[in-house]
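With one protein chain withheld, the remaining protein chains of the complex are depicted in position.
Coming up: subunit A.
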Amino acid sequence: MRTSSYLTSVLPLTLLVSSQAYAGNDQADSVKRGKYVMDIGGCVSCHTDKKNKGKELAGGLGLPTPFGTFYTPNITSDKEFGIGSWDTEQFIQAMTKGVSPDGSHYFPAFPYTSYAKMTRQDLVDLKAYLDTVPPVAKAAPEHDVPFPFNVREGMMVWKALFFDDSPFKQDPSKSAEWNRGAYLVNGPSHCVECHSPRNLLGGLDTENLLAGEPKSPEGEKIPSLLNSDESKFSKWSHTDTVFGLQMGMTPEGDFLGGSMGKVIANTTGKMTEADLKAIAAYLGKPDNKKTATNKPDQDNSGS
């Protein structure tokens, strides 16, 4: 069990409270859990314009897409420029239906397509946390998206074609750990959004989820996460996967950067070890040590 104790000792993140550990309905607990929900959702990566020294969650980051550049909105508690005036139901509607409080449709650069899978409890907690984020009175720039993609009504058609707003379904034939991983990957952590190919209209190719994207809008090659593919990732062990998500290190000794670097810094690097193991399990990297006979000498066999 050497490996797991090392990983535990290295990572301050294991001190974080798991979002599954519901310890009552107290508001303070909800805020605390909500902070963790924000981390597993990686809100900071897109809603903070770090490069231009923007304040946390105040938005303004430009997201290049084949349809134009979207600027992320301010999601601080500011009542005018942020989302401080929203109630919890309006927030849940935005996250799971992609509809703003004034009834307009969001562009799917905001991954409500994945957030629709989030549990109500996680969303309530997330809103409780966001309400505590210091307000920033600053408007984000207008989207720079040309006609016809700038027509929000067009989003109704897009949603009818590509948006499945059904909630996350547990697979009873799989372990609780696997299901937790499935929830994270397809829900809050929205891995599928970048690691899957998209069609010409920007809808996810649902037949090929997690099969990678040869050329992202940022010009990166996003790797496949499927073990069936001949990718470097298919050769990663359970430990490699947990370690890679925690610290960004690949089995070759390289450190991931680019957009995944942001994900590691803001999302997976803040996850509990249990959640990282759940993701690894879901991605088909079982933790062999769990079933091994636990003789110290056999420690290496699983990794």
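By definition in this document, a residue touches a chain if its C-beta (ideal position, glycine included) is under 8 Å from a C-beta of that chain, and two chains touch if they have at least 3 such contacts; residues count from 1.
Keep in mind that, in the parts below, contacts and distances are computed from a predicted model.
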{"item": "Name per UniProt, for the chain absent here [options: \"Predicted small integral membrane protein\", \"Peptide/nickel transport system permease protein\", \"Carbohydrate ABC transporter substrate-binding protein\" or \"Putative cytochrome c-like protein\"]", "value": "\"Putative cytochrome c-like protein\""}
{"item": "Contacting the left-out chain in the complete assembly, out of A:L123, A:C191, A:I264 or A:A280", "value": "A:I264"}
{"item": "Residue of A:T48, A:Q93, A:T239 or A:T267 in touch with the missing chain, whole complex considered", "value": "A:T239"}
{"item": "Residues of subunit A in contact with the chain not shown", "value": "2-3, 6-7, 9-11, 218-221, 239-240, 243, 247-249, 251-258, 261-262, 264-265, 299-300, 303"}
